[in-house]
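See below for the structure under consideration.
All protein chains of the complex are present and in place, except for one that has been dropped.
Every chain is named by a letter (A, B and C) in the order it is written, and numbering of its residues begins at 1.
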Amino acid sequence: MTHETLLQISSIVLLLPLAGFAGIIFFQKKLGRAAGYIGSSILGINLLLSLLVAYQKLAFYSDAGMLQWKFDWLNLGSHPITIGIGLDNLAAIMLIVVNLISFLVHVFSLEYMREDIRFPRFYAYLGLFTFSMLGIVIANNFLNMYIFWELVGISSYLLIGFWYEKDSAADASKKAFITNRIGDFGFFAGIMILFFTYGTFMFDDIFAHIGEGHIPFDSGTMLTLAGILLFMGAIGKSAQFPLHVWLPDAMEGPTPVSALIHAATMVAAGVYLTARIFPMLTADALLFVAYIGAITAFIAATIAITQTDFKRILAYSTVSQLGYMIMAIGVGAYSYGFFHLVTHAWFKACLFLASGSVIHAMHHSMHHAGEHHMDPQDIRNMGGLRKKMPITYLTFLISTIAISGVPFTSGFLSKDGILAGTMAFGQLSGHWFIAFSGFASAAMTAFYMFRLLISAFHGQPKTHIAAHTHESNKLITVPLIVLSILTFWFFYSFNPFDGGSGWFYEKIKTPATVVQAEHQWGFFVPYESSHSHSSACCGEHITSPAEEHSHSHEKDTHHALNKFEEALHHAHLPAMIISLIVAGLGIFLSFSFYQFKIFNPDGVAELIKPFYLLSYNKWYFDEIYDASVIWGTTTFAKLLALFDLYIIDGIVNLVGWFTKVVGHFIGWFDLYVIDGLVNLTANVTAFFGLVFRKFQTGRIQAYIVMTIIFAMVLLYYVL
Amino acid sequence: MEIGLTHYLVVSALLFSLGVFGIVTRKNSILVLMGLELILNSANLNFIAFSKFKGLNIEGHIATLFVIVLAAAEVAVALAIILNIYQNYHHIDVDEINKLKE
Amino acid sequence: MDSLLSLFIGQYVADLKRSLALFAPELVLATAFVLLVIVDLIFQKSKYITGVVALLGFAVATIFMIVSPANTSFGFWQMYVFDPFSNFFKYIFLISGFAVVLISFFSNELNKSDRTMGEYYTLILGMTLGMFVISSAGNLILIYLALETMSLSSYVLAGYTKEIKRASEASLKYVIYGALASGLMIYGISILYGLTGTLSLFQINAFLTQYQGPVFPLVVASLLVLVGFGYKISAVPFHFWTPDVYEGAPVAITAYLSVASKAAGFAVFMRFLKAGFIDPTNASEQVWTMVSSIDWKFIVAVLSVLSMTIGNFVALWQTNVKRMLAYSSIAHAGYMLMGVTVMTEGGYIAVMIYFFTYLLMNFGAFYVVQLIANEIGSEELEDYNGLGYRSPLLGTAMAIFLVSLTGLPPTAGFVGKLYIFQAVINSNMIWLAVVGVLNSVVSLAYYAKVFRNMWLRGVDSNSAPLKYSIYAQLLVYAFVIPTLYYGIFWTPLVFWAKSSVMMFIGK
Partner (left out) sequence: MFTIFGIGPLTFITFLPLLGMLILLAIPSGKDEKTKETSINLLRWVTVGITFIQLVVALLIYANFRTDLVGVNDPNSFQFVEKVKWISVKGLPLFGDLNIEYFVGIDGLSAPMVLLTALICFVATFSSWSIKKAHKGYFMMYLLLDLGMMGVFVALDFFLFYVFWELMLLPMYFLIGIWGGPRKEYAAIKFFIYTLFGSVFMLLVMIGLYFSVGSFNLLDMMNPANFKPGEIFTGFQTTWRLVAFVALFVGFAIKVPTVPFHTWLPDAHVEAPTPISVILAGILLKMGTYGMLRVAWPIFPEAVAYFNNYIAFIGMVSIIYGALCALGQHKVGKRDLKKLIAYSSVSHMGYVMLGISALNSNGLTGAIFQMFNHGTITAMLFMIVGVIYDRAHTRGLDEFGGLANKMPVYTGIMAIAFFAAIGLPGLSGFISEALVFLGAFATYPVLTVISALGVVLGAAYMLWALQRMFFGKLPERWSGPWDPTGKEYKHDDINGIELAALVPLAIVVIFLGVFPGAVVNLMTSSVNHLIEIVKIGGQFAGM
């Protein structure tokens, strides 16, 4: 297939869901349930087409960089505004991710949303979302990116608020949209800077300009600022600290939506954006990105430990994992970051869909029992679901293992790479906090995920509702199975311990930075910067195949093009060991708490009187020590949760409140001062009229006197 | 003492002032009319005096004649109006006739 | 000696003959005046026959106006002046005369069964005659005489509905204020006579060119004369009589006073200024120069600003439409004085254009007020509610007249304002223009009250439609159509004013 054909197929892939959306939204009533099948088949076709495109791209045009199709969109005289679509390896893989998950969610929802009164509209919105998301994926310029960026925002808004009768859902959707808008504001500001400086939105043109040393306002700071502003879009969309607050609330949407949008695809758009702009990020901007990611990963993980709502745990987990990816890109572990995006998409989608399956089952059970007040999403109401819902359990288990970073899973491969990256970064730059955060989060992830798994599926049912659940039907389980299978290692690399040796790493190479050396980390600057400049144009393609070839001979199998790559390679082994340890520790603790009840999970209460226990059970010293660490961690997590709830969220609310107050004041000001001035003018005018009117007393002699007085005054002035 | 132009003018000015004063202070409409007559007469006096003392043409004298005639006409009309007022109000107090105002 | 005398007499007779030929319109009016008295004696019962005769008188006068040769010369030994300027105003008086007679035909308050209308039309003719004379007068004593002729008629006319208290109050106030004003004026004239030794405006001008003496008596005399003019044009601070008299008088007379009487005042004031105080050697130039040290520009500007502002501001508070229009007419005097302030031919042209438009819209507005008063018996603003729906024609017409009075396009009033502002701006008196436009904004506030009440209120009231004859309706159109027409094609108006601004100043 030629470039053109590939791009044409990509356009079809892009437009099909839109057609689905339009078709369904206009004929909602007529279509009824057929809408679901139409939507699913469209996505099925889309999936096949995207597989074809991705295969073609990766197999035959892997080194061709970004295949682009540009056209003039608006011509304002001076120079046209060009937009278009582009397809590179990154986009090709994303196409599969988006279409596959979207397809599975479509199928899943056939069952899950069966009884919803707005069933067709749900599919219409899903179509709209898929269209928008694909638009982001194959954008080759900032304008397209921003357009579709907003469109996914709106689809997310519509889907979170799908059950808009619930105030909480409506609130959540609004919160999500507005929080995102704050991020988008930065994103747009960044775009403005770039457009102002370069007069184009095209990635390749902009990067080429930067590569030539042409930077905004001739100031490295401004380039950093532009990068950070662009990244603000990612902060919003990918729910990074401090804008992460919307994501947990977004769980008010239907669970398939959570799986599709708020776990696998849309929230990953931020990561995708960060990956796209990676070449133009300066050292400071990268550091900012890395720290944001690290902080997010850590905070979210600590919070997840204490949550009890099934979906919220997953939501915090998502935030944490997104932080991971952002952090990865920030430290320069670009390929692993994107790798994690893909692997995370599978297992997190699986986890969410499994949670959907559970909730669905709980709902049914509640419906049968005539119980309406229980929270079907609270893990304290579950337990023992393993036997009732074996397939759901199994897939959930596999995904949990994957997210915890256990070997032989995709999660291990990607996470390990990221951790190696953070270590390499720490080593080269001295910023060790990032690595620390990475490992800590890894441990906590393992802990809370297993806690979730155990509480929900293991042990005995805690309520009669949980006891009477049934496995969901095939429409639900098949997607779960597909997704859980995708978490095995061999899809990505035949070596289960080294993601770097697989095809994935081969195809997704870290693009060389185009930023001038004085604004960039030394260890990111390519060894042969003269070469990279000439070809630094589009995303990942910096090195010509010939160069690559020569590198691969020099530097082992890993064609390191800068110091960082080398360090990364060397950090692999220690990172793997540490990560295995922390993950194992997490899992172990989790099991000992919740499965084997070595410690009563409610033991926190007993720890209030720790001296007695301490003296009585001396030889349990280690366990007590562990317990105190757990206590400390949980307390800290609680504190952070409170922090999140009251401070971060509080700040958000405070800003909201403040804005409202200012709005109130302005409203008042407008009504009484500005308008008051207008009315005052009128009143003063009228007042003078009133005064002059008083001269007209009706008595002729008074008139005469006044005439004479006036005439005298006039005389006085004339003389 | 020779009686000159100045004396006539002073008398005329006094007459004028008295006229204005009368118009402004009298309540009775008839008295107000008399005030008006004083003003006209002061003008007449001026005309005659200027005509005589400055050796001017007879324009002044003619003017005086016209003013006298007009004064008569004016008084005739005014008295008719005052009569009508009396029929409507049963008094001719200008101060009290103040329904039209502001 | 004899031959000299006979030569003198011969000259005199020749002048008299020529003057009388030019004086024909005035003579017609005078004849009609006398005729009316006789007709009235014969047809005492009929209400309209005298009116028709008055109309005939106006018509014949108009014919004489048209056929009499265009001339710019003295008449009657420099007492009188024939020139296009006076002709313009004479046409204005004639149109007003026609209008007021016709309006009076449709007035219920005037045509009461127990009232004779003979004197009414007679006095209107007399008043018109006075205006004719005053617009042509070149001598102060003639000005005074004409002024009194007008005034005496108008005193009576203002109180013509003599059984109505407010009418008699109006006429009493009018007579006292008017008599005082003319008294002050004649006193001023007497001083002026003493100073200059003449009563002829042209000789006064000649005298002032040489005059080096003290300025104080001159100023005092001029201001006293100004009182007479100011009272006629009802400029602040000589306006006090206006609202009371306008409110009390019959609507037709109010309209006539507000247009024709004011026009006469302007005509004589403008002539007084130009003939008396402008250096005649450059009178046709762009900028006139004064021959005396009296700052007329300043005085008139002050009067103008005061008139506009006080007229408009007080009008805001009025609840009686007639009274409101009275204040509005004070304000309009202010606008027109802006044109006078400019003291150039352009300014005079602007005033003349304005006057014609003012004639249309003000007469129209008062006419509508009268037709409404005929039916509802009130001129109070509150009683106007919903009238637009009871009579769409009157409502629309009133709105058009008021919009025109405000000075919005495409109505004649806008054209008038446009020229006034153009004149003012071109003379670099921008502050005055700003005051003027701000005033027109203020004026909108009260004009709008009228059509607000007529259209915005009482929309759903189901009161009976107002009744008026088809002829009354035609007369409404006669005012509306020119108001709109001249708002769109005013070229003839400008040409007319341009050709009429020529004022004979004796050189």
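Remarks
Definition applied: contacts are C-beta pairs under 8 Å (C-beta built on N, C-alpha and C of every residue); 3 or more make two chains touch, one makes a residue touch a chain.
What you see is a predicted model, and the numbers here were worked out from it, not measured in a lab.
Although one chain is omitted from the display, it touches the following shown chains in the full assembly: A, C. When the missing chain is restored to the complex, the residue among A:Asp116, A:Glu150, A:Asp309 or A:Glu371 that touches it is A:Glu150. From the set C:Gly118, C:Gly265 or C:Gly346, the residue in touch with the chain omitted from the display is C:Gly346, counting the whole complex. Set against the missing chain, the residues C:Phe421, C:Phe479 or C:Phe504 yield one that touches it, C:Phe421. For subunit C, the residues touching the chain absent from view are 284, 286, 342, 344-347, 349, 389, 392, 399, 403, 406, 408-410, 414, 418-419, 421-423, 425-428, 430, 433-434, 437-438, 440-441, 444-445, 448, 452, 455-457, 459-460, 489-491, 494-495, 498, 501. What subunit A contributes to its contact with the hidden chain is residues 25, 73-78, 143, 146-151, 154, 157, 161, 164-165, 167, 169-171, 173-174, 177-178, 181-182, 184-185, 188-189, 191-193, 195-196, 656, 659-660, 662-668, 670-671, 674-675, 677-678, 682.
The definition used in the following text is that only the chains that are shown with their structure count from here on.
Taken as a graph of touching chains, this assembly is complete, with every chain in contact with every other.
Between the chain pairs B-C and A-C, more C-beta pairs are in contact across B-C.
Between the Cα centres of subunit B and subunit C there is a gap of 26 Å.
Rounded to whole angstrom, the centroid-to-centroid distance between subunit A and subunit C, based on C-alpha atoms, equals 82 Å. The multi-chain contact residues of subunit B, meaning those touching 2 or more other chains, are 20, 23, 32, 94, 97-102.
Residues of subunit A found to touch two or more other chains are 693, 696, 698, 700, 704. Only residues 9, 12, 16, 19-20, 23, 29, 32-33, 36, 39-40, 42-44, 46-47, 49-50, 54, 56-57, 59-60, 62-63, 66-67, 70, 73-74, 77-78, 80-82, 84-85, 87-89, 94, 97-102 of subunit B touch subunit C when the two sit together in their complex. On the side of subunit C, the complex with subunit A involves touching residues 172-173, 176-177, 180, 215-216, 219-220, 223, 227, 236-238, 240-241, 243-244, 294-295, 298-299, 302, 309-310, 312-317, 442, 445.
Note for the complex: subunit C touches subunit B at residues 141, 144-145, 148, 152, 155-156, 159, 162-163, 165-166, 168-173, 175-176, 179-180, 182-184, 186-187, 189-191, 193-194, 197-199, 243-244, 247-248, 317.
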